[in-house]
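After this line comes subunit A, so read on.
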Amino acid sequence: MKKRNLKSLMAALLAISMLAGCSGGGAQTAASNADTTAPADSGSSAAANEGESSAGDAGAAEGDTILIGVSASITGSAPTNGMRTEQGAQMAVDEINAAGGVLGKQLELYVADDGGVQDTGINATNLIASQGVVAQVGPTLSGLALAVEGIVSEAQYPILVGATSPKLVTTIDNQWLFRVRASDTIQAQLAAVYATENLGCTKIGLFTNSNDYGSGARTVVEEYLTEKGIEFVSESHNTGDTDMTSQVLKLKDAGVDCVIVWTDDAETALAARQFYDLGLDVPVIGSTSISTPQVNELCQPEWLDNWYSCTDFTTSNDSELVQTFVKAFNDKYGEDPELYAVTYYSAIYLLKDAMERAGSTDPSAIRDALAETDGLEVPIGTYKANDMREMIHGGTICKMVDGKAQFLEYVLVED
Partner candidate 1 sequence: MKISAKNQYLWIGALFIAFAAVPVFIHNNYYITILNQMVINMIVVFGLNFITGLTGQMNLGTAGIYAIGAYTSALLSRNLGISPWLTMMAAIFAGFLLGRGLGYPSLKMKGVYLSLTTLAFSEIVRIFATNLIDITGGTQGLNNIPRFGIGPFMLDSNVKYFYFILLIAVIMCVLSIRIVHSKWGREFRAVKDNPDAIESLGLDIKKIKIRAFTLAAMYGAFGGALYAHFNGYITSLSFTTDLSINYVIILMVGGIGNILGNMIGSIVVTLLPELLRFLGDYYQITYCTLVLISALFLPNGLVSLYGKITGLMKSKSTSEGGES
Partner candidate 2 sequence: MEHTEVVLEVRNLVKRFEGLVAVDQLNFKVRKGRIHALIGPNGAGKTTTVNMITGDNPQTEGDVLFYGKSISKLPVYARANLGIGRTFQNIKLFSTMTVLENLLIGGQSKTTKSLLKYLANPRIAQKEEQQLKEKAEGILNFIGMYQYKDELVSNLAYGRQKMTELGRTLMGDPRLILLDEPAAGLNPSERKEFIDIIQKVFDQGVDMFLIEHNMDVVMNLSHDITVLNFGCKIAEGAPKEILENEEVISAYLGEGYRKQMKKEAEQNA
């Protein structure tokens, strides 16, 4: 009997959701917009211009708040990134609001989960666009950034992405897309230069993830090394690999005197362990992953003895700006910040700066101001827009000491 009741209850529940799906009319838009807006804000005017957002004048919500969209991978295969993104952006907003807001208005975030997959990502950005935001930060995955860039150029508001694929500038030229992290080109080149010039290595092993992040860097490093006539060996692995013995052994067998590792968090930790276990005892230059606290947590300090890191950001940078940020973040969330937090924290400040310089919250004015950014100091570095709307042009070299990143130097790359 009990089971039957449950059954009909569930059936009814599903029926309701189905009817919601079928009705299709205008009522549904309003309802779901109201729903979706509710938790993110309290009484904002965000929903004011619903229904006309695709017409192109998405921005400029008149009211006492300025709405900024956030596309973050909260669910899916990289949930850490999403959480950090949200934390970083939220912290910046809180700080700015506490200090009086921007142009006398309070900032407000509208966060949508992009799930780390294309369809959900597209829907997330469409949803953000329909809320009447003045700008959007995220997504971080290059694949998603490429998938949604068309949407924002149609909706006409600036988007600040932490994606790093070279394709974002080589295959498209979107006036609305700004990049707030150093391109893989810059970082990878930095790694290659450091390996050959500072460490004096002559035979370099490349160990990269086959995803956009790793393969993008690989192309850059291979081109650089070929140009300089330096010998190299390339090995790759896939996201989610559980064993890298064969790649490590192949590198070891080739007799490399340095390895450049370019991959994500989980794989970096796995590589660190297997390099150590299998006795690949050469200097390693890692991507930004290796200097993040979550990867340090996964590694025994001795695995990282001879590791360097090419990164956007390290908490060990003793500049005052960084240290203030680190302390504030720690006070708020009880953890050290990492790359995604600092990226989107800085991005919000960049937006604030642009809005103030533009003196308006009109998306195209913001865009113009963003494009003129020159020398804004933020924890992640110095923002200076170039012709391709890239904001960061350098990277930090760290050395791993006792399993923690130690700031060595900040290198500016001319491009």
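The candidate set was assembled so that all candidates are chains of the complex that A comes from, given by their letters.
The working rule: a residue touches a chain if its C-beta (ideal position, glycine included) is under 8 Å from a C-beta of that chain, and two chains touch if they have at least 3 such contacts; residues count from 1.
If you're wondering where the values come from, they're calculated on a predicted model, not measured in any experiment.
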Complex member in contact with subunit A (any copy), out of 1 or 2: 1
Complex contact set, residues of subunit A against candidate 1: 6-7, 10-11, 13-15, 17-18, 20-22, 24-26, 29, 32, 35-36, 38-39, 50-55, 74-75, 112-113, 115-120, 122-123, 126-127, 129-130, 141-143, 146-147, 150-151, 154-155, 165, 167, 171-172, 210-212, 215-216, 236, 238
